[in-house]
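Structure first, then comments.
Complex shown without one protein chain; remaining protein chains in place.
Moving on to chain A:
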């Protein structure tokens, strides 16, 4: 700072010696620029004498790394000034908003005093996270890299997997207040144009001040925003995103957001992990079945416990009923309250575990597992059979690879618990009918959410609950309605 002060005084003295029309004009412009940028506190002004006279460079200190500034601006400016004229883009001096946006976006502005010209160079080099492995969608087999919060890094991770000249990305500026970049990726000769137009239209209609993560954007461009089900696939894995791109889907990235969203998608795809394609087809099929039927089990286990105990004790064989009643003999609560109590405890445990610092988090395991599990049974608050059932259904709810779906399954379970609590098996079946009616009415970018149950193509069935050997999976999915087979 001190250095800068000395320099400016020197320059000022120089001007004072021989004040010309140009120098006065330049001085006033710099003053005006300072005023415009006065609320960008880390904006740095530097005057550098060059062959073409004095040049003031302006940049934001936090968005531009010193080395980048040196390489891109200062060295060419002092040695090969013609390079600057070739690379830089001119900026209108009168358009204040544009100037602020440039500085805020990490550009460096160069003001030539003699020619009264303003140029801009992209020097954006804000500190970014390195590429690490994913914590949320980890797999045993397969590449371990995950997206970061930097849009350019993410796109480069995809581009290095798909070396196809048809891979396009279209940028948009979004957020009425925050003005950040999103990028729509697709392969031009594969993507369904109708889907693409729908998505673009929806994105253009979005008016929201700030999106801090892509999941917020996702909620505002869904077909049915009121539904508990996510209608876009969301992933932080470049391999899975690339695979969907090659299937003809559309991917949206957002700056400062780790995940990318994929559309259109289906209910079933929420249960597909990219690892299924790395595993042998036999094991992959088994795991897929587990995840898919696990979803229905997790929403059915505890409600069935309630309806069997409250409404239909005759449903169970005598010995099993005896067992159940024995384990419940000390429990004063009715089954509905008992189930709600223990389900909510699990929910609290999960929430506390995810909010707590990692070092404290281990305690939660001990508190949850031992104290609540065993002690609640001993204290006669819940039956031990219920503890087993709730534990199983909690584990099953974490099977879907998409975390949003796992959350949904937990929410839907409460609907089932209440309907079983009031109307027994009949209520459960009504809730089941509602679930299916709802799923069948959902669309993702205009295509039915329940594919491949309602297959658009017969070959879709080869890659559904059973994952056929790789040789059979050459065709693209019917849901993407790709231009090529």
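The definition used in the following text is that a contact is a pair of C-beta atoms (placed from the backbone, for glycine too) under 8 Å apart; a residue touches a chain by one contact, two chains touch by 3 or more; residues count from 1.
To be clear about the criterion, contacts and distances are computed from a predicted model.
One chain of the assembly is not displayed; among "ABC transporter", "Bacillithiol biosynthesis deacetylase BshB2", "Spore gernimation protein" or "FtsX-like permease family protein", its UniProt protein name is "Spore gernimation protein". Contact with the chain that does not appear here is found for just one residue of A:248, A:335 or A:448, A:448.
Interface note: of A:283, A:375, A:440 or A:458, the residue touching the hidden chain in the full complex is A:440.
Interface note: of A:367, A:425 or A:465, the residue touching the hidden chain in the full complex is A:425. Taking the complete complex into account, A:316 is the one of A:316, A:352, A:415 or A:461 that touches the chain left out. Where chain A meets the omitted chain, the residues involved are 311-312, 314-318, 320, 419, 422-430, 433-434, 436-438, 440-441, 448, 450, 453-454.
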